[in-house]
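Provided herewith is a single structure, encoded as structure tokens, for subsequent inquiry.
Removed: one protein chain of the complex. Kept in place: all other protein chains.
Entry: chain A
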Amino acid sequence: MATILTAVGFMAALGLILASMLVVANKRLYVYEDPRIDQVEDLLPKANCGACGTAGCRPFAEMLVNGEVEPGKCTANSKSMNQIIADFLGVDVGGGEQRVARLACAGGGNVAYVRATYSGIPSCRAAALVSGGGRGCSWGCLGFGDCEQVCDFGAIYMNPQGIPVVIEDKCTACGDCVTVCPKDLFSLHLASHRLWVACKNLEFGDQAEHHCEVACTACGRCAQDSPEGLIRIEDNLAIIDYAKNDIASKVAIERCPTGAILWLQQDGTVVKGRDARKVVRKGALPVA
């Protein structure tokens, strides 16, 4: 009996000592963490996409609570959720306008010629390293869909002609597609930038058209038609000055012979000018 009592007493005493140590440690080593951080983190999308510039949603939540950034900086979150965060923290939502990824190429398999067949790992990055990937236009989209795979939000899908299409509502401007594209065709733009040059070919005239039916031939009509300084031709390519986006209009696209300069509509459809060549071909061009 005495043995049992000793054992129980010893264990109780040990428990008391350790418990008091824990109590002391809890009091003395306590780190105060703003409980709002957890709550704000719960309101964030938890995609850890990095579009805001931090490593993930947790550090962003900390910065939000500390008032270092505005909730609108999170582009993956919906507008209403950001408003909820802003109301919760009592700050302005900020962040400005939505940005989206835009592809500077329209050369799908039905309009851009393939000069050599690539057989290897089906990845744009791999193909681009093998003599550029075999497309006649060495600037153009290769169509293996690295961007589709890398997009965490399902905002990019490949159309039947092998050209990635960005769903603007889903795009969070995280920039993953910008990094992954070996031809540097993606760039992030304000959603209000509706006038768009979907080409990066630096060749002139027939040389550019020789490889792709929708290439910018640097004819300069868009530059002539649009108000002063909005569009300029540089290195055989039309460049839009988005600082003057206010004066951009559909006038610029009307006389484009190839339809390389486009007007992107809110609903995702693309408007080409009246003089643009109509391409009705759906299937791929032969290899030649």
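Operating definition for what follows: a residue touches a chain if its C-beta (ideal position, glycine included) is under 8 Å from a C-beta of that chain, and two chains touch if they have at least 3 such contacts; residues count from 1.
Here, contacts and distances are computed from a predicted model.
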*Which one, "Cytochrome c-type biogenesis protein CcmE", "Amino acid/amide ABC transporter ATP-binding protein 1, HAAT family", "Spermidine/putrescine transport system permease protein" or "Ion-translocating oxidoreductase complex subunit C", is the UniProt name for the chain you do not see?*
"Ion-translocating oxidoreductase complex subunit C"
*asked:* Among A:Val8, A:Met21, A:Ala55 or A:Val130, exactly one should touch the missing chain; which is it?
replied: A:Val130
*Residue, one of A:Gly9, A:Gly67 or A:Gly120, that touches the chain absent here*: A:Gly120
*Return the single residue from A:Leu202, A:Ile233, A:Val251 or A:Leu285 that touches the missing chain.*
A:Leu202
*Absent-chain interface as seen on chain A, which is shown*: 115-116, 118-121, 123, 125-126, 128-135, 138-139, 179-180, 182, 202-203, 207
